[in-house]
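Missing here: one protein chain of the complex. Every other protein chain is in place.
Chain lettering (A and B) follows the sequence in which the chains are written, and residue indices restart at 1 in each chain.
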Amino acid sequence: MSIDLNAKSPAGPLAQAWEQYKFDLKLVNPANKRKHTVLIVGSGLAGGSAAATLGELGYNVHCFCYQDSPRRAHSIAAQGGINAAKNYPNDGDSVWRLFYDTVKGGDFRSREANVYRLAQVSVNIIDQCVAQGVPFAREYGGLLANRSFGGAQVSRTFYARGQTGQQLLLGAYSALERQIAAGKVTMHARSEMLDLIVIDGQARGIVTRDMVTGKIETWFGDAVVLGTGGYGNVFYLSTNAKGCNVTAAYRAYKRGAAFANPCFTQIHPTCIPVAGDHQSKLTLMSESLRNDGRVWVPKKSGDHRAPGDIPEAERDYFLERKYPSFGNLAPRDISSRSAKEVCDEGRGVGPGGRGVYLDFAEAIGRLGEDTIRERYGNLFEMYERITDENPYKVPMRIYPAVHYTMGGLWVDYNLMGTIAGLFVIGEANFSDHGANRLGASALMQGLADGYFVLPYTIGNYIATHKLAAVDAAHPAARAVVDQVADRIARLLAVKGTRTVDSFHRELGLLLWENCGMARNAEGLQTALARIPELRAEFWRDVKVLGTGEELNQSLEKAGRVADYMEFAELMCRDALAREESCGGHFRTEYQTADGEAKRDDERFSHVAAWEYTGDETPPVRHIEPLEFENIQLATRSYK
Amino acid sequence: MSTPLGFVRSTVGRKVMMAVTGLMLVGFVAGHATGNLLVFKGPDALNAYGALLKSSAVVLWTVRLVLLTAVGVHIWAALTLIRLNQVSRPVAYAKHVPQASTLAARLMRAGGLLLLAFIVFHLLHLTTGTIHPGYTFSHTDVYSNVVSSFQVPWLALVYIVAMVALLAHLSHGVWSFFQTMGWNHPRFNTARRVFATVVALIVSLGFIAIPSAILGGMLR
Partner (left out) sequence: MNLTLHVWRQVDAGAPGRLVRYEARDVSPDMSFLEMLDVVNEGLIEKGEDPIAFDHDCREGICGSCGVMINGSAHGPMAGTATCQLHMRSFKDGDKIVIEPWRARAFPVLRDLIVDRSPLDRIIQAGGFVSIATGNAPDAHTILVPKQDAESAMDAAQCIGCGACVAACPNASAMLFTAAKVSHLGLLPQGQPERDRRALGMVTQMDLEGFGGCTNYGECTTACPKEISLETIARMNRDFRVATFRARPESAGAGSS
């Protein structure tokens, strides 16, 4: 079997490509749109905005989410802001610069045409959100405020206090609720997609489980859209919501959708360190803290003195030392890795030695406590609430944590995967961030896909495909339903001794050690040997109580962890095969003399897209070459 | 949905009706208290005031009708909302600790019912004269009715207790009036609370002064 990785990127000058492409797309007659059904899984920025927009256009939309309301999707937790090439501050920003920064920030592992389009529509997103009533920060003159974020050299980030994701999501949610009220979108909350129904090579339906009654249901449509987010929770501890999972994407992969660059994960440098074995998730502290905080550890390893007792001369401000021009604002992957290095040297601080200081003493001395309170008051409060330490008096302790996954299902320029009719949007796809995502770009991509890209491209697909009506009686659908039911029955039948969480924690730790911030062939081999064993143990010894016909949170978790057990292997395979360091993927064997990531553009300037071939046979790695016609490949340097 | 009936049916609409009728009743009790204080100027002043109120049957009955309607609407809205609020939580908490509400707010229902009972009693006592323990009721000599009745300790006590209930009812009700009408502004919220408390205190202490003075022998 082979898969088609034709990206369908339009030819010609980038600046006109999307306009021309949109013109060439076939349209669906307005009167016919209501005859076409689109299934959208996920209700975050991508799924929610897509569902609302397709409903507005007149399609018959079904939207699914596992939460009790579409308003709770994890997009809501994004703090910092959303980028857009508005150039309101007149500081030299442009579509081209945002495009350039994104490709470079992604360490040249993303597709030029997609990224350019993203930068182009970024300006429409801000217009749309403002019109919806998103209360962005304003200047006294009533105009929108912008800030510089994540080390960008222009101020292109729009924000709503530290709750930008929340406000953008509530904007999309309100548009979605309007369409629900209008009868154009049917919302299915507390519904989890458990499999994809592919009929004659086309994605035609999904199987869901009603999480209250346990009822297994099938849904059919002309196209299926996955906006199901990232898979960071494979690490157990991450900044993702507890419910975030890879199941929908992974099930699609097993039905024939290629999975691209699964090893590209982003580790965010400023999270609150782990406090103990009970830890269930990690909390992000906004990156903006690095604008005023200085990162340091003691120079001596094993120095357990209180931070205040360590004199200036015995502190190592390692980011400032290694990256004098960017200092504490070095990009996420670089800052995270540096923190790991100093902790590996035994110089980490706090319980367990897995932490570095983020010290505001100097900034407080320079600007006064009031200014710092004004800038970061709510973050300081949150920190104190969680750690019981007052960051105005003692330095914060931070440590990197899994935050975002750049990898995802492979999609072409239309955001369609390798299964016809399966569209993948937002974090669930792989398309725009390459090997590392810039701050404030996730919100941009989710909304770009959902509001401004998918609604065009999906219309073209529907207009150009004549699809026969299918229903639950179709043999292919019945087979999938049987498999889903069987799997649930098997999970319940194990009746072993270990809880789902204990397996998940073990898997997470294994990955964190071997496929985390720094990877090498040896560690990856270890993980690849251990994961199948752990998976076997899971299926032999997991303990899931209750039945499938009731609200059963253990069963929900078990299904997700079972998929992680397989997916983790794919991640490690991908990390092992990519024999270079780029962005968030750092292979210790491939680094420069001074410890920087060493890309190998000769051999690895491509997307790796994995094809599932069966449970007993290894997946096949396919390649989509990346061509850079508009940007010169260069080594990222933040020195 | 924007019909007058819709307004009356809505919880917010009924609260507005309570607020408006409440304001009318506050105006009435304030006027009533002021008039009553004429008792301290002597029998002639009070009796003349009483006669004045009754001088025009049309005015008297118009006022009575308006007040009765206001009381009726106020009570009807209150009772229907209370009923709704009771059924809105069919299973009670095993443990529920109020965090913010004032005692006055929590006593609105009980206090309101107590005041209703008191109003009936009061009308039977000093308007119709049906209740007149130990003295003869006069339709013209208001002063003697008042003084004779409040020399009866339990009767004075009934009035004092009722007026304490009025104090609580008004202190939340007047504050609440502004909230329900939508007049809440951070710059005036302290003033609003003070205003409500002062109005409640003046009115209720004005009333309480009379039985207290009579009971204490200052008026006879």
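We take it that a contact is a pair of C-beta atoms (placed from the backbone, for glycine too) under 8 Å apart; a residue touches a chain by one contact, two chains touch by 3 or more.
Bear in mind that the values here come from a model prediction, so they are computed numbers and not experimental data.
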Contact residue for the chain not shown (choose from B:34, B:101 or B:140): B:101
Residue among A:12, A:30 or A:276 touching the omitted chain: A:276
Identified contact with the non-displayed chain, of A:160, A:444 or A:524: A:160
Touch list for chain A against the chain that is not drawn: 49, 52-53, 56, 67-74, 76-77, 86, 88, 124, 126-133, 135-144, 160-161, 163, 166-167, 170, 173-175, 177-178, 180-182, 187, 189, 212, 239, 241-243, 275-276, 278-281, 283-284, 382, 385-388, 451-452, 455, 497, 499, 501-502, 543, 545-546, 550-551, 553-554
Missing-chain contacts mapped onto chain B: 1-2, 4, 6-7, 9-16, 81, 84-85, 87-101, 105-106, 108, 172, 175-176, 178-186
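Operating definition for what follows: only the chains that are shown with their structure count from here on.
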Geometric centre distance via CA averages, chain B-chain A, whole Å: 62
